[in-house]
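A single protein chain has been omitted; all remaining protein chains appear in their positions.
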Amino acid sequence: MGEEMGDAMDEKLLTVDDFEEAARHLLPRATYSYIRAGADEERALRANREAFSAYELWYRVLVDVASPSTATTVLGRHVSLPILISPAGYQRLAHADGEIATARGAARAATIFTLSTVSTVSLEDVAAASDGAKWFQLYVYKDRGLTQWLVERAERAGYEALVLTVDLPVVGRRLADERHGFHLPPGMTIANLEGRAAMPEDFEGSLLTAYFSAHLDPSVTWKDVAWLRSITHLPVILKGIVRPDDASRAVDEGVEAIVVSNHGGRQLDTAPASIHALAEVAEAVDGRCELLMDGGICCGNDVLTALALGARAVMVGRAVLWGLAVGGEEGVIAVLDLLAGELRRAMVLAGCPDVASASRDLVRRRSS
Amino acid sequence: MGEEMGDAMDEKLLTVDDFEEAARHLLPRATYSYIRAGADEERALRANREAFSAYELWYRVLVDVASPSTATTVLGRHVSLPILISPAGYQRLAHADGEIATARGAARAATIFTLSTVSTVSLEDVAAASDGAKWFQLYVYKDRGLTQWLVERAERAGYEALVLTVDLPVVGRRLADERHGFHLPPGMTIANLEGRAAMPEDFEGSLLTAYFSAHLDPSVTWKDVAWLRSITHLPVILKGIVRPDDASRAVDEGVEAIVVSNHGGRQLDTAPASIHALAEVAEAVDGRCELLMDGGICCGNDVLTALALGARAVMVGRAVLWGLAVGGEEGVIAVLDLLAGELRRAMVLAGCPDVASASRDLVRRRSS
Amino acid sequence: MGEEMGDAMDEKLLTVDDFEEAARHLLPRATYSYIRAGADEERALRANREAFSAYELWYRVLVDVASPSTATTVLGRHVSLPILISPAGYQRLAHADGEIATARGAARAATIFTLSTVSTVSLEDVAAASDGAKWFQLYVYKDRGLTQWLVERAERAGYEALVLTVDLPVVGRRLADERHGFHLPPGMTIANLEGRAAMPEDFEGSLLTAYFSAHLDPSVTWKDVAWLRSITHLPVILKGIVRPDDASRAVDEGVEAIVVSNHGGRQLDTAPASIHALAEVAEAVDGRCELLMDGGICCGNDVLTALALGARAVMVGRAVLWGLAVGGEEGVIAVLDLLAGELRRAMVLAGCPDVASASRDLVRRRSS
Partner (left out) sequence: MGEEMGDAMDEKLLTVDDFEEAARHLLPRATYSYIRAGADEERALRANREAFSAYELWYRVLVDVASPSTATTVLGRHVSLPILISPAGYQRLAHADGEIATARGAARAATIFTLSTVSTVSLEDVAAASDGAKWFQLYVYKDRGLTQWLVERAERAGYEALVLTVDLPVVGRRLADERHGFHLPPGMTIANLEGRAAMPEDFEGSLLTAYFSAHLDPSVTWKDVAWLRSITHLPVILKGIVRPDDASRAVDEGVEAIVVSNHGGRQLDTAPASIHALAEVAEAVDGRCELLMDGGICCGNDVLTALALGARAVMVGRAVLWGLAVGGEEGVIAVLDLLAGELRRAMVLAGCPDVASASRDLVRRRSS
């Protein structure tokens, strides 16, 4: 794959869509399809992206934008750009270096990498390979001891926050995975749980669905959030909230941050678009905790829109995976550089010398 | 047809659309077209389906959904899922076993089957073949004696409710039926009326239009509803209402339930979409009688949307007919299992452990 | 052309679109294009038709519709259906019998025919050929004597009202006519003005534009309406109004009726859709004069929508011309019968036994 990737990187990849197109050519069809897919009829997947077209930025003029800065902090941690890496499982499917390449790319871009529970490299190996800022994404296993073991390992390995996914009591149905029987190739495992949560041997359709249904707990409630906070000193971030009332509850429960997200359109197909949900959650939370969002981000203009609607930063998943597929660590860097450049240009053109100036009055629903 | 159907069932039929596609290949073109068609320009047919895309479900998180239940009651009768079978005529066109297969499938799925007046198997034969819960759909014949005779037979045969269709004073025009001359093949009859309401011998265009125009009464009013209630001890359900004021009137007249429906887009082409009408009728009725709806339901997400907008249950017609066409009784079961599975997943993902928790605040107009 | 037309009539022509398609095959391209075209980018043409899709009819149930009647009166004249014939010029382009066939067809259908000033048969010949109800459409010529002469002839010939076109100070630009050089074939003339308003000999682009620009008066104002009323005992109808304030002014000036119309999308391309304008004009006029509308009517559902929005009747132009092209007088009758049947069915399905019951609450903006 190496040489091909080199070739792909030589071409002019000017947009995230260019990276996706290059990745589509490099990846096996089932893998490309696994990464790209949304649930069911892909209403939420489309909504996530189309929703950005519903906003316009009423840019300011005659502002000094000679030295634009995309730097900010998230939970006190300095990042060079308000674009973090979403947790995404099975990254060795996209590139042999898997999560290590992504983590290193994020570190070099001075932003935060989030490792999925279902990574194909263990959390310890990722930590050993990259000293950048890292968060650990957590699924709650039926076996709470196993869950706690994951938390303790993440703490020990230097992860700086726990991102609890709350929109996956069961796995959404992605039709391509069901049709083609999504599975992991020989030698690829869910590295963090090896020997502790066995792969189902006999299943129909998607391995993912079978595995999650065997091990993850759909009875998780706010009590488990409290339990999680009681067993860790790390900040707890809830990922997958769309309702203003759920967001307010999360604040009341003491969580440090919320990721407004519908899981990239991969779970409930009738979910609202993430960016619309962000607008409402931001109003309800009113600054009481930090807000992140993901879903549908495909360019710097989208990032600026999200900032103006109240996000402290966005998270990107698929965009980075396309980069990973195309060029491993270098591909990840290339995508982050691309997005950073686009964001910087958008900020300059919108009259925003820094992220704080992306105020709410900058953005309006497109008027047609 | 039997073997072919077996083959079709072997394929992965993952969605109702898959079943429709398989049925389209198996059925004669005129039959497929008869089942699929809407009236005139098919505005209402499209509206029914597109309207569901206008809603989004603002799902709740951190609710215990380990044991989701789709069970409910309709008019006091327990059903395992809030998905009932709409009345649909001439089912032996879709499969040799016709209404018997559908009734048995519904019984095995523990839901309610509704038999059409214009069935190709008599109401007695259906009752003899299936002991599941059954309703009888009634058209009012010009000959009121004949109408009463139907009611008495339905009572005797154990049907549990009468579903009076009120949106068909005449048959809507479905262009394909007119162009191709829709008719019943030799040996197939309107079994409930054999010898009592003769088929027109000489007609142009659709048999259906000719038959209905010869025998059904377009002068039916609320007085006939009162008359019907006076001659039966069965609950009376009105099917085909879209106006809030008509729904309120129905409650005042003492009907036990209403099916909000535009007859699957097959009658007035400028009718509002059923799901939009449901939202308004639910507000007007405000719990004073049970509400059902049909029209445009093609997946579990749609069912959950309807429940959240105020339906006690939905009814499905075409979806089940595609299953019937593909695999007879087994096909009916397969479609109901599919929808039940989709509904269960949608409920879990939306944070609804049971149907009662599908509250109004879950659903909103899609904001773009 | 005769035999071909017979053939075309033998086919199943079930919709107005079927007639248009048949006419398209029979007519020379330039003629078809002249009839079909809208101005400029055809925004108004499309808007006229698409606007009907923006309305839905919230039908009533359980109304006695056994004897539906489409009969009504317009300016006191009984018509069997609320569908009148719009003025349209040059009808011998569509069929050798031209305006005579259309007038006779309208008479047989017991509705009102409107003869255009720029007809290819003289008003006297039309009157001699058909004793049905007829109106005369008037353009104001720069030569007021000539205008008065037309009025007097219309009165003498028994026309029952004057329809003054007010939306054509100049001719809108229809690109196909300009490109292909629209002209009348040898032997075809503007019959009412022969010898009195010469055809321009030397012109570029459309003959229509050249002729109108040579003879019609773009300085016509409300004073001319008063003048017209002073020289005739016939009722005066203004055709081409879209603004509520213009409509109110027309009422104040004493006109007997208004045709809400944007000239079939053939004049100002940015005009509002006729049916939307009707809704607003009806509110402003509030019953103080009779309202007609034309533009975009293509089926009975559209007619019922217009009635519910406040029209006493609609006028159809192109639909009738397609019938004329396909079968002369018989074709005109066929189209009127088709529309009447569609309207009757729509009324029955909507719970309207007569046109008076098409009340405002029947119609709403489509809610999506």
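In this document, chain identifiers A, B and C correspond to the written order of the chains, with residue numbering beginning at 1 in each.
The rule is simple: a residue touches a chain if its C-beta (ideal position, glycine included) is under 8 Å from a C-beta of that chain, and two chains touch if they have at least 3 such contacts.
Given the structure is predicted, the values throughout are model-derived calculations rather than measurements.
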Where the missing chain makes contact, among the chains that are shown: A, C
Contact with the hidden chain (one of C:105, C:172 or C:310): C:172
Options C:41, C:194 or C:252, residue touching the unrepresented chain: C:41
Missing-partner contacts on chain C, residue numbers: 40-41, 43, 47, 50-51, 54, 166-167, 169-170, 172-173, 175, 178-179, 217-222, 224-225, 238, 240-243, 246, 267-273, 276-277
Interface with the unshown chain - residue positions in chain A: 12, 14-15, 53, 55-66, 299, 301, 304-305, 342, 345-346, 348-351, 364, 366-368
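What we mean here is this: only the chains that are shown with their structure count from here on.
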Overall pattern in which the protein chains touch one another (line/ring/star/complete/other): line
Fitting chain B to chain C on CA atoms, where both chains share a sequence, rotation angle to nearest 5 degrees: 90
Separation of mean Cα positions, chain C and chain A [Å, integer]: 60
In chain B, residues with contacts to at least two other chains: none
